[in-house]
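Only a single protein chain was left out; the remaining protein chains are all shown in position.
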Amino acid sequence: MHTGPQRDQACLIVHGPDRPGIVAAVAALVTRHEGNIVSLDQYSTDPTGGDFFQRVVFGRRDLAVAMPDIEADLAQTLGPMGMEWSLTDRSVPKRMAIMVSTSDHCLLELLWRHRRGELPVTIPMVISNHTNTAEDVRSFGVPFFHVPSAGPDKSAAEAEIVKLLAGNVDFVVLARYMQILSPDFLDGIGVPLINIHHSFLPAFIGAAPYRKAKERGVKLIGATAHYVTKDLDEGPIIEQDVARATHAHSAADLQARGAYVERAVLSRAVEWHATDRVIRHGNQTIVF
Amino acid sequence: MHTGPQRDQACLIVHGPDRPGIVAAVAALVTRHEGNIVSLDQYSTDPTGGDFFQRVVFGRRDLAVAMPDIEADLAQTLGPMGMEWSLTDRSVPKRMAIMVSTSDHCLLELLWRHRRGELPVTIPMVISNHTNTAEDVRSFGVPFFHVPSAGPDKSAAEAEIVKLLAGNVDFVVLARYMQILSPDFLDGIGVPLINIHHSFLPAFIGAAPYRKAKERGVKLIGATAHYVTKDLDEGPIIEQDVARATHAHSAADLQARGAYVERAVLSRAVEWHATDRVIRHGNQTIVF
Amino acid sequence: MHTGPQRDQACLIVHGPDRPGIVAAVAALVTRHEGNIVSLDQYSTDPTGGDFFQRVVFGRRDLAVAMPDIEADLAQTLGPMGMEWSLTDRSVPKRMAIMVSTSDHCLLELLWRHRRGELPVTIPMVISNHTNTAEDVRSFGVPFFHVPSAGPDKSAAEAEIVKLLAGNVDFVVLARYMQILSPDFLDGIGVPLINIHHSFLPAFIGAAPYRKAKERGVKLIGATAHYVTKDLDEGPIIEQDVARATHAHSAADLQARGAYVERAVLSRAVEWHATDRVIRHGNQTIVF
Partner (left out) sequence: MHTGPQRDQACLIVHGPDRPGIVAAVAALVTRHEGNIVSLDQYSTDPTGGDFFQRVVFGRRDLAVAMPDIEADLAQTLGPMGMEWSLTDRSVPKRMAIMVSTSDHCLLELLWRHRRGELPVTIPMVISNHTNTAEDVRSFGVPFFHVPSAGPDKSAAEAEIVKLLAGNVDFVVLARYMQILSPDFLDGIGVPLINIHHSFLPAFIGAAPYRKAKERGVKLIGATAHYVTKDLDEGPIIEQDVARATHAHSAADLQARGAYVERAVLSRAVEWHATDRVIRHGNQTIVF
């Protein structure tokens, strides 16, 4: 369960059509490269004819030296089986950018967990269309970039953001970034984006979910972390959670309480993504 | 928190436009009728110009004898203030009918809680469009009536149900009754209906919510108990709850797990309704 | 996640000192016996020098025929590695006895879940030192045996229970059986016992936990399912859960609410034990 960077540990993700012998083949491969399996999770939508997903963490002395050999063996072993895979060195943290508007609760939670050593990432930048969080961000030693996005045409702002991100980050977290991103932008950055939606999707999609929740008289409010796709509020869900609501809560109360659910849900989703626990599968996720 | 019938206790519900002095007027009324307040809850949407809601439970020796005087005093005291009220003798349990189709989990939970003395109601009848639960129902000493509802025209079945219910029950619980009820039926029975919807409304309204939840890849499933209105799945929500779901759950797994959430949520809603803890307010509820 | 009996599926539990190659050896073994891994969980207290635990479910046509060969291969493969293992045919449900005193909530929950097909066990008998649940038990088609246990000397009663259980059951559930069992009894029956303790162990060990919880003014009450050992209330914990409590709850209220936590916690523990998801490890459990 350690979430910090791990020396001499690799994480291998394998997925593809299920068939007998995959687990044995992967385990044998790890063994013949002198790896010692630390944890192994697997899931199959159907053992006969379904889709197979596996996550293996293994330790191996002098991992960096052995990586090319292991990569080559993976290609030879899994390629003929029609499987896809990715192998990552766990001593290399992913680079995470955060995009934010004015609300700071998700942003500060991520920065603070990172400072505590509980998020195995580096944070090369925070980008905001506002400036109110700049001082806080920089007090954590993280660069802050202000990219205003006023006016109907967001293309210049988006282009500037793409330029900042390109080649510098492995994934982006929208920590209450209140601008709709264009399909071109999503194509342009080429890395996954995780969003926190301030409602319990698929309920209350779109804007002002807490006001809608108040009007509907719900007894629980929630939040949803999901990967961003071109279909707004429709991407694969990573994590969700809820908190109790009563008649005595105003829409503003719900929003204040919801903020605590949002930051917890987003933090878990980010931690799981950063440690390669989340595999996308169509519009769903496998979370190991 | 006792939920069984209470001798010599009354429950008074008051609501109407908020104004200074209501609480004092009600408390003084209880005192001058020698009542002793056991519990008091109040809520105002806005102390100046909002709507006011109050529930007072008070003890009074020989309550039955005093009821007419208290009623008359309520009319004199609250009438001029424009308030509405209802006074109930807590030694008289509400009469609850249960309507059910084939799924027995909500039905059995209600029958069993009732037998344990945890639901202060009487159950004069269970009505079903199927017969599979008849033996179980009767083993609890509760009458079972079979009213088939095949074919597109439900009016004969509905008429028969209205005839069974009329004058015999104070509220009806749809414990997974899988027939859509007509507006005429709802007008005809003249008592509140509580429904359990097997999803976390307003997500997944309509049929097959667990299949939809699986397709959407949600990480929590839920259930909603609500009063029935002519707008399907849109009535005032009384209670909601959720359970964790993962990628490894099939739609059938979600349904099986959901059953436990459904029975818990419905039971709480029924208990609260039976003890006059729920006040309808437009399309919302106040739950004391 | 299917919990019913599964045709042509085996469950293999392996544990022992961790060392490189165990997962590969087990996976290869399954493959060479034409098994297809359905699910695999593993845990190691420490990949270098710790204890290793694995649960593998695999499908195999004509499993019953192949079992002896697989068993022999396991002995040859895992024996030299110093591992222990157990292989079970998932089409053969475990035989579960239930022991109960007067409280019926845990008992009925188990019987009812079993009837719904959600507990993959057979229930050859219910044993009680009281008779109040006899009729209910028999209405589920389950034999009921009354073994009174009045007086200070329980040895005759215990001997009678051992005689009923011996050879007939694979595990025993104490579903609120309010008698302390002697070390001799525990030795005598030779199968695991699961108990539900009506508190959140290790808080409020011993009798009257709800009264103690009320006196201590706790804000959550809980229940604990655990394996029974000779140290009362000290056995390995399988599952725990809690419910909210407030100042307004009397000790009796806490007990009534606690009953719902107890039945849920015990049911989960029983399901997990019945599906070989729980491995004892000293005074702790691994729950896959």
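General observations
Chains here go by letter, A, B and C, matching the order in which they are written, and residues are numbered from 1 within each.
The definition used in the following text is that a contact is a pair of C-beta atoms (placed from the backbone, for glycine too) under 8 Å apart; a residue touches a chain by one contact, two chains touch by 3 or more.
These numbers were taken from a predicted model, which means no experiment stands behind them.
Checked against the full complex, the one of C:M83, C:V126, C:V218 or C:L266 touching the unshown chain is C:V218.
Across C:S39, C:Q54, C:T77 or C:T285, the single residue that touches the chain missing here is C:T285. Within the full complex, the residue among B:A24, B:A150 or B:A207 touching the omitted chain is B:A24. One of B:P47, B:G117, B:P148 or B:G190 touches the chain omitted from the figure, and that residue is B:P47. Hidden from this view is one chain, which touches chain A at 1-2, 105, 108, 112, 116, 118, 139, 248-250, 253, 256, 260, 264.
Seen across the whole complex, the unshown chain contacts chain B at 18, 20-24, 26-28, 30-31, 34-44, 47-48, 59.
Contact residues of chain C toward the unshown chain are 43, 200-204, 215-220, 222, 236-242, 246-248, 281, 283-287.
Here, only the chains that are shown with their structure count from here on.
Interface residue usage between chain B and chain C, two copies of one sequence, is largely shared: over half of the residue numbers at the contact are used by both copies.
Centre to centre, using the average C-alpha position, chain B and chain C are separated by 37 Å. If you average the CA atoms of chain A and of chain B, the two centres end up 42 Å from each other. Multi-chain contact residues of chain A (touching two or more other chains) are listed as 43.
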